[in-house]
Structures are given as structure tokens and as C-alpha cells.
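The structure follows.
With one protein chain removed, the remaining protein chains of the complex are shown where they sit.
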Amino acid sequence: MAVIRDVMPAFDLLQPASAADAQKLLETYREDAWVMAGGMDSFDWLKDRIKKPKVLVDLSGVDELKGIRSTGDGVEIGAMTTLTEIANHPEIKKNYGLLSDAVERVASPQIRNQGTLGGNVSQDARCWYYRAGWPCYRAGGNECYADTPVGRNREHAIFGADRCVAVHPSDSAPALIALDAKFVIHNSKGEHVVDAEDFFVGPDIDITRLNMLNPGDLLTAIRIPSTWSGAKFYFEKVRDRNVWDFPLMNVASAMKLSGGNIDEMRIAVNAVAPRPLRLKAVEAAVRGKPADATTGEMAGKLAVQGAVPLQFNAYKIPLMRNLVKRAIGGVQETSWTS
Amino acid sequence: MDMAAVELTKAESLKPIPFGTGYKLIGKDYPTNDLVAKVTGKAKYAEDFRGEGMLFCRLVLSPMPHARVKRINTEKALAMPGVKGILTPADVPGLADYINDNGTRIKADKWGELALAAEPMYQGEPILAVAAVDELTCAEAIEKIDIEMEPLPFNTDPLDSLRPGSANARMDGNIWVQAKPPRGQAELTVLKWTDEDFAAEKEGKLPMGHAPDEWSYGDVDAGFRNAALVLDETFSTEDVSHQCLEPRTAMAHWQNGKLFLYTGTQSTFQTVSAIARWMHMNEEDVVFISEYTGGGFGSKITGALTLVIPALLSKKLNAPVMMRISREEEHFIGRARPGIRARTKVGFDKDGRITALDMFLVSDAGSYGSNGDGGACGQITSLLYQPPAMRWRNVTVVTNTPPRSAQSAPGGMQAIAIIEPILSKAARKLGVDQVALRRVNCPEGKAEYGPPSHGGKRPYATSCFLKQALDEGAKQFNWSERAARQPKQVGTRVRGVGVALSTYHGGTIGFDGLIIITPQGRVQIQSGAGNLGTEALIDVHRAAAEVLDVPWEACDIVWGDTSKHFPYTCASGGSQTIHALTRAGHAVALECVRRLKEVAAKSLGGQPADYEVANLRVSQKGGGVGMSFAEAAQHAIKLGGIYDGHDVNPQVNKATKKAVAALAGQGLVASAKDNYPHDGDSFSYVACFAEVEADLETGKYQITDYLAYADVGTVIHPAALGGQVLGRSTLGMAHAIGQKWVIDPHYGVTVAERFYQNRPPTILDVPVDMKWNALNIPDPETPVGARGIGEPPVGGGCAAITNALADALGDNIFQRVPVNADTILTSYEAGRPMQNPLLAHI
Partner (left out) sequence: MSESDDLKQNDGAAKTITRRNFILGVIAGGAVVSAASYRFLAHSRRPLPGAGERLITLYVNGKPRRVDVMKQETLAWTLRYKLGLTGTKLGCDRAECGSCTVLIDDTPYYSCSVLTHTVRGRNVTTIEGLAAADGKLHPVQQAVVDSQGFQCAFCMPGFVMSAVAFLKSHPNPTRAEMAYGVSGNLCRCQDYSKILDSMMRAAEYMRRA
């Protein structure tokens, strides 16, 4: 079979108008169905003709999955809410600015107009070997092509590698973990709700996917509790180009302070491991300490303990150390006097 | 007293001239004739044409970096409904010898590239094409084709290819030996260095084994002996794709034995002969349509070889065939600038004047064809920094990577990227201001460059006012203040400023112009250049209109379709067009004036010299009788002969003669050849200034300011020039800030083939308000005084950024471009450059 790209394979297009109908379709078609939210990840797989689903379930017509609602104890964001809407939403900006900061830095304006929160957290890895169709572990094979003596792995993992060294590419995921968000999943057994960090799956659990969604599962909403509303937030994304690029790394944190000391903190980083990493050791170590550069430095060093660099990604160790440091101690304002 | 010294005295007194001084059209902004079509979506690029019953074709690319196609089974594919035909390597004619403009037979390159390869030399090389009623059918058919291939040895890293015992990219060799003058073609041969040669690698330096290409002038050893400082630096530039936004899509159909072909090009005129040569056809049987081209940058000089695929399929299937090229395919077949690994030793005296320069290059030629980048790298270094003694050595290595071609400032860009960081380091070590150091090394006037030619004399530039541009630029950029500013670091942020000199060839000579004054009184200018957005296609004719003294509104520019007949025209590549075609335009406008006066004299009496041409009339001086252009055209048709194109100016090229013959009788038809004197070689020059701000904790940096000050001779169209100066500067910046190839050498396979992996700069990666300026001092060796600008800013755009980075971060950060967060983070901590400059495609 010779290979050709950039022609989408034919599929049956199913366009449910309700979440229940979508749910039923996913149950019916299971492995044969491809769920499409905004499509920004899906189209690459389809146009590369690596994935050829029998049916495509397009969620864009399911209005009940769209929109942001106050719940009294936080907000609920429909999985099909666009990143642009989240970035501009007054309540999110005011109380959960960490998330608006994060989604504002995703890709490009057009992609944010189309890309959804559900899609952003459910997207697949961007390892260039895996995405080009190499028969690697993640694709069901028995090899990692990135982790060889000459493999090109500048953008790959320094933590959590288990045969696969791909990283999770989402910008919103660490912010949602830091905000202690809950993911609402529907399937034939009904609704169940998981903590953000538990939604993501490393290769040690299942090497062929990045999250816990099974065929038939539908991510319907993400709930952000008011626990961290108005906390001191920090989000930073480091990427090569200022538009389009996935993160070389990002960090998201939420801190509650009293008198300059850290009462409580949640912090997560992404693009360092096959799943977004919540840094629990850091969270514990900084409790009660001043939110300053010294604590930040200590935390940064702690965060990178156990990191295993590949040939071309050793820079991720100082980068992670520094991003964690900045999340705690902040960044000095640059004001050139001349 | 030498010539350069004479020029120097004169040049020192020259000051910038306001644009448009002394002209009605030249130097003034105006909306180019193609603009409304572009902005309303009416402009047609190749993929916008349609044919009755048009089929689509799609390509099959080689999955292997080097292999032999042993067997192709297309049976199942051909049996599918909607599949119309398959083109295999066996269907593609070999390369033909051809006769060049001087009548010399050029032998076909036996290592030359064909549209479909039976022995693909790189992963991504087209090996098969399938035509069907739609692309979905093409794709499904392709997936039913079985291709058996025999893998062959390969090598994707040029330095690896020189190691003892390593695989050669081609069965019969791994390096090109450059053509020896006076004429000749590059030859493929085998070169391996020894383990001893490679010993330098352990110290992070480029090994220097035997290099087949070499020249030198002056006493290099003495230069180093007398130097106050000698630096020996290894530096690499990356292979960078052209990534034209319009892929090299092509559409073809046949009618009455004639091939009609639509694709983007950098020369409507010159692409016809390329098509004819590739198709083994007569030029008369080719009609080439290329109204708009979505970027070229050197990769579409005469279209693209792959255009023969739809042409052949269309002929075979007797239907129009559209071959859309996808972005991924474009990555492979779309050409790229060759990366160069360089080791350069430079001696400086205490003021920073270079005393000697020894340059050693390993250039990556990719899979097909030698290239001139290594050679140009030496020449441009020699011109731009005027080393009194210089040696250049080069080895051009074949690799199983996508083919290279000229890319804006080929070789020159790499030269400047390689040399400028050394100058910056020297200035810091010697305690000399960066601008001052460049000033003492700056070329001037009829500056010499390169080794002596056969006659024993060194070639030289037509003129150079770069020193003025450097001074004016330094003023506008507030260089002295910015360079002295303190502090350089606040918190984790550091800032730095950089300056870089830049140059490249700025024009050729000897082309033709062709103008028709129509019986309706319009001035119809036949333009055979390519329309790739520089607007040179149209701007050059402002010179003709200026000489004819006609309002621009009376001029019609005809372009984009060879059935409309064009004169002998340069390709819009190598920054030739403005120079070459303002000369040709000037010549043909004068010819027009002469013929108008003759027509008037013959019809109204008196001598031609009694007449003058102005305001679309030819009239007797001092207010006597006269006639309008419309009347003159009608008279010219009556007079026939030389006046309406039935006879032709004997000086013009044979192609122009053909065009004139075809247009004969349509009005006053004038043609002329650029025969103007031209002492020296034309170059343009730019002084580039940049400011960067870097964050030490993230390794991220932003270019916060940029100014390019150009010496391009007379400014023809300021807005278009500004677009070129800054656009091509940014093309250079892209090499500094991110564009690259990533190839897995174990499999010989590209892993970065999409924009988000190769990283062409976005609008947020460049300063929000970039500045440009130009001296507008005319070049004395060309009638309008204008030189080209496409290439000259590219190297400076790259090096101003790397120099600013080194100012901010020190000299121990990078030995290669691009410089990214990973480069900075690892090197800044280690205190030495941590990215290996010798590894390709990381």
C-alpha cells in the first residue's frame, strides 16, 4: 500500500443535536466512531489518513455542551465551549484568570475560535514520529523512535517516560489541575466525575491514549469549584513561536497567601511528561513558606528531582526548575530606565 | 592612485537624497496595477484555474531516503472507477541537452533530477502520480498500489558523509567538485577524510580535511602574523525551506498540439524554455500562464520540474489535469537553502581592521545538483568585509535530503551569519565599538572582491555607499546611546543591541524592453518577469514611463501569459529585476521617443530633432505642429517597417524578435536592448540594527526593535522597496530565531515537515514596528541608478539578531543558528555553547 496524505478519507458524518443522542451514537459505534469537538486535532489524523473512522460524530451541533454557567459553587464549562469564549468570559477572567490566561495562549485566534475546552484536554500527543504514522509503542507497535541514540527528541519528555517519551501538549490541562477542576463524563452507566489530574493517563497505565476516555464515553463538562477563586495565579507558556506552537513547557499554579506566606498551593506543569504533572511534593514543601524567590528556588530544585533528559531536551530541566520558581516567587518587573 | 580611493573622496560627501527628487514617477508611491485583483480575490494563482473535465492528480512520495524502485503493481488501482491514469518514472523523458542564449550546447546533467524518480535520492521524492476524477479517488487508488523498493545506502549528514567508511548518498560519489572555468559542469566524486582529520571534532571544531574547491589572494599568513587578535570559530547555519505560501501546484491542458501550462514562476518569459526542455518540445508549442505567484524566494526561478507531471498526464489522458501540491509535499519538493558548516579564522589589528581571513566550508548540496552557496559565501565575505588577504576552501557534499536551490541571498546569507558573530566577538575583545569596527572593514566605492579572475585583476563593485548607510542608520537607531545604555540586566531580563553589514548581488544587464504605442493612444508595456509580489514586474516600467514623460494612467502593463508575447527578460531572482529591467525599460523608452519623433517628422515635416515628446504627444519644439500618441501609432502602422514591428531592431535577442513579429502592426512597436555601459558588478548593501530582550530563566527572547538602512541606488517605489527591505530582513531573522529542518539520520527521514514543526516566523515573532530607510544615492553605472534589494538584507537580518543576542548574553551561547530557548538555557548555565554545531538537522 503506497502512502498518500492530505486527502480526508470518506466517513459517515453523524451530527447529533443533543448530548443524549451523541451518547447513544458513541455507544452504538464504539471503536468505529471518532468524536469530533472543534476538530483541530482530529483533522490532522484524518487528513494524514492514519485514522479512518467509519463514522464521525460531530458535536458542534450539541448546544447543551456549550457555554459557561455559574453553579453557585464555581462555574461549569460545557466541553464544547470554545477557547475564545472562555478567554473572554468575565467571570472566568475575574475569578479563574489562570484558565483564561492559559487558553489565550493556545495556538492562534482562529484555532481558539473553533477549538474547545473538551478538545483541548482530550487532544492526542504531538510526538512527530507518532503523528507521522511511525509504528511506535503508542501506535500499537514495539518501538520508540524518539528515544534512540540519534532520535530527534528536543520536545520530548523528561519525566514519566515508560517506553513512550511523548509529552502531553495541552495548555489548559495544567491550569485545570491547578484549579482542582472536575471532569464530567457520561456513558451508558451514567455520569461520573473525576479530578482533573486523574483524567489524564500515562503510558504506564495505557500507552495508546492520553486520557481515560473509553469508546462510548463523552466528556460533557468541566467544573471549576470556587475553592481557588481569586487565588494568586501564575501561568506561563514557553514556546518557540508566539503563535501556533505547542508548549515547550508550561506551568500553572494557584496560591492562597496570608501575609506573604503560602497557606496552600496547587501547581502543575505540562509538556514535560506524557501526562500533565501535578507537583505534589512542591505543593507540600512550600506550605507555610514565604512566596518569594528563595522558596521558588527551593521548589524549582525539588521539582526537577528525578528528571531524565534525552539527547536533545536537557534544557527542559532548567526550564522546569525556573518556571516552578517563577510560579512561586514571581518575575521581577522589567522597567528599563532608558 | 587606485579607483577605490577616488570614489572614497567623492563618496564621503554624499548624503541621503529625498525619494523622488527630480522625477515625476520614480521615487513616488502609487498603487500597483495588480493590487485590486489581489485584494478582491480575483487574482488567479495556478490552483484557481479550471478546465472542462478537469482531472486531479496526486503524487506518491518515496518513503525511503535512497532506494531503487523494483516493481510497481498498479493493477488494482487502475481497475478502480474514476481512476484515469498513472504516470511512472518510465513515462518521464530524460533530460535533454540544450542550446543556451550564446548558442552553446549545454550537456544534460547525468546526475540531474527528473519529475519522477526510479532511484529516489531522498525521502519525499515523487516516484509515481495518479490521475483520477477527484482527489479522493486518487488517494484510494494510491493506497491500492504496491511498490517494491530496494533500499540503498544513504547519508543525511554532510559531515558524516566525509567520515572514513561512511555511506555515500549516491552510488557514484558523495561530493561535487565545482565547475572549473571557463566553462564546465560540477562533477561528482568520492571524498573521505581520515580519522586524523576528524580529531578536531573532539574539541567542538569543524574538522578540515581535503577541500577540492579553493582560492586565495594576498598574504594570508602574514596577515595572521601581524594581527593583534586571531579568532578561530566554528559556526553552522541550518537548512531552511523556502516555504512559499503557494505550493508549486500546476495545471495543464493541451489544445491543437500546444501545451497550456499554469503554475507559479519567477519568470514568465524564461519558464517557457524550461518547460520546452523538460518536455522535449518546441518553445512555440508551449503557452505558459502565470499571472500571480505566491512567493518564490529563489525556488521557482523557472517554475518547478514537477510541472511536467500534469503536462504528461494531460497529454496521455486528453483532459486538463490539476496537480495540487500539499504542504507536506511542498516540504519535500519545495527546495531549501543549503546549511553550511564553517570554520573561519580571522585576524584583526587593534582597531578591528581585518588583517587576514581563512574560511573553510562544508556545504550541504542535498540530493540533486551542486549549488553555488559555498562559492558565494566566499565572494560575499570578501566583498563585505574587505579582508586584504583571504583564503577560501569549500567542499560541497551530497546528502539524501530534499534538493536545495538558491534562496534569497544564496551563500551571502550564510556568509554574513557566519562572519558577523566573529566581528562582534572581536569588537568586544578589542574594546572597539561595534559600528566602528564595521566601519573600518566596510567596502566603499568600486570595492574589489574575490580572487583575481583570469586576466589577473580582481572583480569590483559598480559602487558602494554602505559606509553612509551605516552612519545614517547608526544615527537613526541612536546606536551610541543604546550601546552605552546601563543596566543591561533587570531581574532575569537582559537586553542587547546588534549591528550587521549586509550585501548581495543587485542586478544584471543586457535584457530587452518592448513597448507598443497603441492606436488608442495607450502605452502598452510587455512585461515578461514573474509576478511574485516584489512588484518589480510593474515598478520597473515606471522608469520607461518617466523617460516617455507619460502619465502612469496611460500605461498598461501586459504580463502573465506568454501568448501575449514578451521580450527577452531576466528571471525575478537574485535581485536582478529592478536593475536589469529599468535599464531595458530606459533603453526601449528612448527608442520609443526616437521612433515617435521620426514618425512625426515623416508625417508632419521637418527633422526628428525638431520634435519633443511630452504629455502623450509628439510636437514640434516651441509649439508647432504635433500629434497625439494615438495618431502617431496610426501613422506608424501606415509606415510599417521598423515603426510597427514588421522590421525589428537588429540588436535585440531572438526571443524579442519573435515577440515583435507577433505583435507587428498593432501600433508603434518599439524594442531595444540594454547596451548601456556598466563598469563593475552591481551589488546592493544594507546596514542592519536590532535590539533584543532575553529572559535568562526561560531562554525566550523577543526582537524589540529593528532598522535596516539600505544603499540600493535610486529608489523606484518606496512602499514596495520598504516591503522588500523589511520582508527580506525578516526572512533572515527567521534563520536566527527558529526555522530549521529536523531529520532522523538513522532512518534518513524528515520528522519536521509542517509549519508548526519548521517554524516560519509569525507576526508576533518580529518587532511590532520595524523601520527602514534608504540613501537614494544613484548608482553611477546604470541609467536610472537603481539596484535590486531582494537578497541584500537577508544576511544582515539574521546577523543583527545574533549579534544583539551575543551583546545581551555573551559570546559563549551559540555556534549555530537558529538560537532558541534550548540553546540559551543550556549554554548560559554551562558558560559555553552546549549545542553541537556539527550535528545536522537537530
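When the chains are written out, they are named A and B in that same order, and each has its own residue count from 1.
As a working rule, a residue touches a chain if its C-beta (ideal position, glycine included) is under 8 Å from a C-beta of that chain, and two chains touch if they have at least 3 such contacts.
Here the structure is a predicted model, which means the values were calculated and not measured.
With the missing chain put back, one of B:F19, B:Y45, B:Y611 or B:Y643 would touch it. Which one?
The single option touching the absent chain is B:Y45.
Touching the left-out chain: which of B:A77, B:M149, B:A319 or B:A336?
Here the residue in touch with the unshown chain is B:M149.
Of the residues B:G20, B:P63 or B:G218, I need the one that contacts the missing chain.
Counting the whole complex, the residue in contact with the absent chain is B:P63.
Sort through B:G533, B:G560, B:P778 or B:P818 and give me the one touching the missing partner chain.
Answering carefully, the residue with contact to the hidden chain is B:G533.
Would you write out the residues of chain A that touch the absent chain, in ascending order?
1-3, 6, 8-13, 15, 39-40, 43-44, 46-47, 49-52, 54, 56, 58, 60-61, 84, 107-111, 113-114, 132-136, 139-143, 148-150, 242-244
Which residue numbers on chain B touch the omitted chain?
29, 31-32, 35-36, 38-45, 47-48, 50, 62-64, 67, 70-71, 134, 136, 140, 143, 146-154, 160, 163, 165-167, 243-247, 292-297, 324, 326-327, 532-535, 717, 719-720, 722-724, 726-728, 730-731, 734, 745-749, 754-756, 760-764, 766, 768-770, 772
To be clear about the criterion, only the chains that are shown with their structure count from here on.
Taking each chain's centre as the mean position of its Cα atoms, how many Å separate chain A from chain B?
Chain centroid spacing, chain A to chain B, equals 42 Å.
Help me check something: in the complex, which residues belonging to chain B touch chain A?
Going by the criterion above, the answer is residues 58-61, 63, 128, 135-136, 138-139, 142-147, 326-329, 481, 485, 490-493, 495, 693, 697-700, 738, 742-747, 751-753, 755-757, 759, 761-765, 820-823, 825-826, 829, 834, 841-842.
Please output the residues of chain A touching chain B within their complex, sorted ascending.
Against chain B, chain A makes touches at 1-10, 49, 128-129, 132, 145, 148, 150-152, 154, 236, 238, 240-246, 248, 312-315, 318-319, 322-323, 325-326, 331-336, 338.
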